[in-house]
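Every protein chain of the complex appears in place save one, which is left out.
A and B are the chain letters, set down in written order, and residue numbers restart from 1 in every chain.
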Amino acid sequence: MVTLVLAFLVAPVLIVVVESFNGVDYLAFPLEGWSLRHYERFLGDASWLEATALSARIALVASAVATVVGTAAAWGLARFAGRGRSAAFALLYSPIVVPVIVLAMSYYFLFADLRLIGRWAAIAVAYSVMGVPYVLVSVTGALQRLDPELENAARTLGAGIARTLLRVTLPQLASAVLAGALFAFVIAFDEAVVILFVSGGDSVTLARKLWDSVRYDLTPTLAVAGTVLICVCVALFLLSEAAGALLGRRERR
Amino acid sequence: MTTRTPAPGPPRGGPGGERRRRGRPRLRRPAFAAVALGLPVAVMLAVYAWPVGAMLVRSVTEPEPGLSNLVRAVTDPTILHVLWVTVRMAAEVAVVSVLLGFPVAYFLATSPPRRARVLLLLVVIPFWTSVLVRSFAWIVLLGDGGLVTRLLHPLTGDGRGLLYGEGAVVVALTHILLPFPVLIIKAALDRIDGSLTRAARTLGAGPLRAFALVYLPLAAPATAGGGVLVFVIGLGFYVTPALVGGPKESTIAVVIARSVQETFDWGMAATLATLLLLLAVGLALAVRRLTAVKGAVAP
């Protein structure tokens, strides 16, 4: 039973990868011959490559913004005891709860009013909002395991706030910050709802292009693009696991 | 030798009393923490609360101020039907996800750590895989002539796939959302002290009774929490219903998108989005109470 469920989880992902090596020009499973022709087609098509590059660029910026905002907020929440703390938490955490379609509409209206539709930087900022809760949760967890007395120790030893945060607090949060950053990147990299509303004609990300082809032509080149998405995300996941283990060992020493 | 009278109480006047409330320390941690929290909050207010708030406002101002959209939404039979279909499908997905997810979580939680880590990858890798790609996979599998269709052929007796029907949406959504309950329930099961069931056994409970009386009650909140979470996410899902569902399976999200992009009925879209948002937030609060773990949603 468990084996079946696990197979149910993994098989569709594998099938997309296998499909990308299809030997014919239409979707067929089981495969009718193997070939790399769809990879050639994908790599030979500037629009797919541009879409991939745009996705990466947007995800990079979104992840950077989310990481800075989320990390600062996590530290602030951990150290701030005054009024408004729980309201602040609700604000920072809630994007995880808000249905993406609601966010998509909100940004569509906003971008339409401000003539930002299709601007990649604006899209990146919108995506960063979706990444903030994940960074927040990840870093908050690490902060709870951190001895707050360490910061006090650094202060009495003559380090100002900036130095304390940089040399004492941050190094110990590194793996949590990285995990949050990677997650924020992945979310932005394969986000497929908001982009349908705000890409206009100019900002065609990989997910947007995939959507269009799923909707309108359904060719095996799609499977190649899907494989690229899978590989990027899984590679980042494995990277975060490895980095987490490595940094975690250093932190735990 | 210094001697003090032993009367700890509020300073009654005197130099101490007068000097109370004198100079506050400058930029100390509390103040700095307020800044560290205040800046992110300001950013989120500007780039998140503002657009969402404006959208909410739109639901009662467009096309004219008032509750006309809401009235229309709750009286229009097509919209009511959409709401019903959405809730029904989300509930089906939630139930199936929990039924499939609990055994997997239990298996992972009781496996030796090394094996559990490897098996966990099988849950987490799909979780990290694009929703779009996974929906696409189901189009391949469930389409006419797709693998599943052909495997089911002896049963169904015709070559028509499940694609573009409610079954397809439920299967694909279950696949997409299943990792959530698995991860949440596993996290809860990991926290259950194994010695508790052993203790119950030594107190004379059989394995089934021990499981039912000790393990299940401890696992119940997270299980319910996982189910509600799937339900909430399912309610607002757009990509999968839009791709693998047919016109009869339009969900709220699909109708919202159509209102925005095709019929330009922005007020109605905003109203439906508001309803969806309220539902999601309300249920999410319920989940938080159930699981009482803020981080449970994150992997």
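Methods note: a residue touches a chain if its C-beta (ideal position, glycine included) is under 8 Å from a C-beta of that chain, and two chains touch if they have at least 3 such contacts.
We adopt the following convention: contacts and distances are computed from a predicted model.
Chemist: Out of "Polyamine-transporting ATPase", "ATP-binding cassette domain-containing protein", "Tryptophan synthase alpha chain" or "GMC family oxidoreductase", which one is the UniProt protein name for the chain not included here?
Modeler: Missing chain, per its UniProt entry: "Polyamine-transporting ATPase".
Chemist: Looking at A:Ala11, A:Leu31 or A:Val168, which makes contact with the chain not pictured?
Modeler: A:Val168
Chemist: Using the definition of touch stated at the top, determine which of A:Leu157, A:Cys231 or A:Leu246 touches the missing chain.
Modeler: The one listed residue touching the chain not shown is A:Leu157.
Chemist: List the chain A residues touching the unshown chain?
Modeler: 147, 149-150, 152-160, 163, 167-168, 171-172, 250-253
In this text, only the chains that are shown with their structure count from here on.
Chemist: Taking the mean of the C-alpha atoms as each chain's centre, how many Å separate chain A from chain B?
Modeler: Chain A and chain B have C-alpha centres separated by 17 Å.
Chemist: Which bits of chain B are touching chain A when the two form their complex?
Modeler: Residue list for chain B touching chain A: 27, 29-30, 32-41, 43-45, 47-52, 54-55, 58, 100-101, 103-104, 107, 119, 122-126, 128-141, 143, 145-147, 175, 178-179, 232-233, 235-239, 243, 252-253, 256-257, 260-261, 266, 269-270, 273, 276-277, 280-281, 284, 294-295, 297-299.
Chemist: In the complex formed with chain B, which residues of chain A make contact?
Modeler: 1-2, 5-6, 8-10, 12-13, 15-16, 19, 27-30, 69-70, 72-73, 75-77, 79-82, 85, 88, 91-110, 125-126, 128-129, 132-134, 137-138, 140-141, 151, 161, 183, 186, 190, 192-193, 196-197, 207, 210-211, 214-215, 218, 222-223, 226, 229-230, 233-234, 236-237
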